[in-house]
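One protein chain omitted, others in place.
The block that comes next holds chain A.
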Amino acid sequence: MDLQTLTYIVVGASFALYIGIAFWARAGSTGEFYAAGRGVHPVANGMATAADWMSAASFISMAGLIAFNGYGASVFLMGWTGGYVLLAMLLAPYLRKFGKFTVPEFIGDRFYSSTARIVAVACLIICSITYVIGQMKGVGVAFSRFLEVDASTGLLIGTAIVFLYAVQGGMKGITYTQIAQYCVLILAYTIPAIFISMELTGSFLPQVGLFSDHVSGTPLLTKLDQVVTDLGFGEYTAFTSNPLNMFMYTMSLMIGTAGLPHVIIRFFTVPKVSDARWTAGWSLVFIAILYTTAPGVGAMARLNLMDTIQTGTIGAEDGNLQYENRPDWFKNWETTGLLKFEDKNGDGRIQYYNDKSADFQAKADEFGWKGNELFVDRDIMVLANPEIAKLPNWVIALVAAGGLAAALSTAAGLLMAISSAVSHDLMKGTFTPNITEKQELLYARVAMAVAIVIAAYLGLNPPGFAAQVVALAFGLAASSIFPALMMGIFSKRVNSKGAIFGMLAGILSTLLYIFMYKGWFFIPGTNMLANTTENHFLGIAPEAFGTIGAIINFAVAYVVSSMSAEPPKEIQELVESIRVPKGAGAAIDH
């Protein structure tokens, strides 16, 4: 059976499964709609959280960034897993004890202020929309390859499907669908990784294969370092030139993970406080399966790509792949526009090397190479990987389904967080408390529609690769929501003024820093400074600024609080009560 047909069958079957489950588990009440009736077992919830949270950025984009940045991409590996430690110890159990539906609801109650609640809604919407943009880029990549269309068309088709998928939702439906999506995406990620690891190193586990010997006898990483440096690229395992930026970047992703509303609301769906702790652990188990596989996938994909293009000795006349003889995957990806070849020296062969390295360009001049001729969008690496490694067609079809599952599950979770913030916190909670349940749902759907249109528009002109856009969203969450939640639990002294000014100072400083380098509202060409390391404050990238934003948030909140009255007694008692697990079951009935 040819690849196209097989892909349609596998992707079609997975979609039918999700829709079937969503229909079977559809929500009957607002409790089920927002928090799945709080009846989800920690293992099941952990799996759903893993799918919710592992997005197109994790599935499609991350290994590509690892492949091209090597050690530098460790920020994603540590950042997106380490945040669960913070979540498990600093936020999840107490928020579950509090026992409401949304993050702004906690902030509004703890800081006894509807202004605080509205500011929290604004922060939540800003970071969730930024996050959805990253998803849309990923969805566009996956659909463009799968339907063999241009990446922009792919994005528009993807948008339509995500929209249809998300509005039927409700947390209960989403939770059970996400369990199925987790199974699809993890199989799709690990099966090709195992195949490739066997092929290159003979070891079954990519986690082990990465640190084993290549079939040629030298260790895989040593060989990779050599292959890339031979063509003028930076050494794969080399230490970073800017540890401060890497530190800030990792920290920003960690505290952002703990502050992302669509992750936090998962912890409202478990029955007990102790279950919230277990859920964090199980989530990380399911996430770690992918995250410990990713470094192997990245390194092996890079090695395979280099070997495909540079078939013989560097500089030899027949050392490079002839364009005419390029493999099928190459042709397929060319139609998406995400892989480009430009024959600069007119020899009909593909030269892929680092033409920004002056030393190597000098050598390349001798070979008659007139510049790098291959442009690879990092986001295609995972999807192209099984094809590059010549794996069977069913594996390739499965990877397409996995990428779509990852993007869809996260987009659904994010849209859920946005729409519940608008309908539950803004409309029902603040402006129009008397609306019926039906009207509340209508607002939820309109909010989803608006959010997805904005995200699709910006997804057409993304400010970076999927994982980098997502990193910005984490920075925004890190600078606004995480500090407010943490202070709400661990301090009895921080008051409403402190929280409001803290959140505003945190998110505005971070937004300002991002827009300065990425363009106002991410619109290309409107940036005030070129986005280069020399221009960055202390070399800190916009993606890494969330850490500074969080520090600003904490500092402002403490200073403002210490200058104004302490919170009322009943609020201090509320803080006491969320610190103790006893009585969380009762919160279900409210």
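Operating definition for what follows: a contact is a pair of C-beta atoms (placed from the backbone, for glycine too) under 8 Å apart; a residue touches a chain by one contact, two chains touch by 3 or more; residues count from 1.
In this text, contacts and distances are computed from a predicted model.
Per its UniProt entry, the chain excluded from the display bears the name "Putative solute:sodium symporter small subunit", taken from "Putative solute:sodium symporter small subunit", "Chemotaxis protein CheW", "Thioesterase" or "Simple sugar transport system ATP-binding protein".
Residue in contact with the omitted chain (choice from A:Y8, A:F247, A:F367 or A:W394): A:F247. Only one residue in the set A:D328, A:D365, A:E437 or A:E573 touches the chain that does not appear here, and it is A:E573. Remark: the omitted chain is touched by one listed residue; of A:L221, A:I255, A:A421 or A:V494 this is A:L221.
Touch with the chain omitted from the figure is made, among A:V43, A:M78 or A:L187, by A:M78.
When the missing chain is restored to the complex, the residue among A:V43, A:L90 or A:V446 that touches it is A:L90. Mapped onto chain A, contacts with the missing chain fall at residues 66, 71, 74, 77-78, 81-82, 84-85, 88-90, 93, 207, 210-213, 218-223, 225, 237, 239-240, 243, 246-247, 250-251, 272-274, 277-278, 280-281, 284-285, 288, 291-292, 295, 573, 576-577, 579-585.
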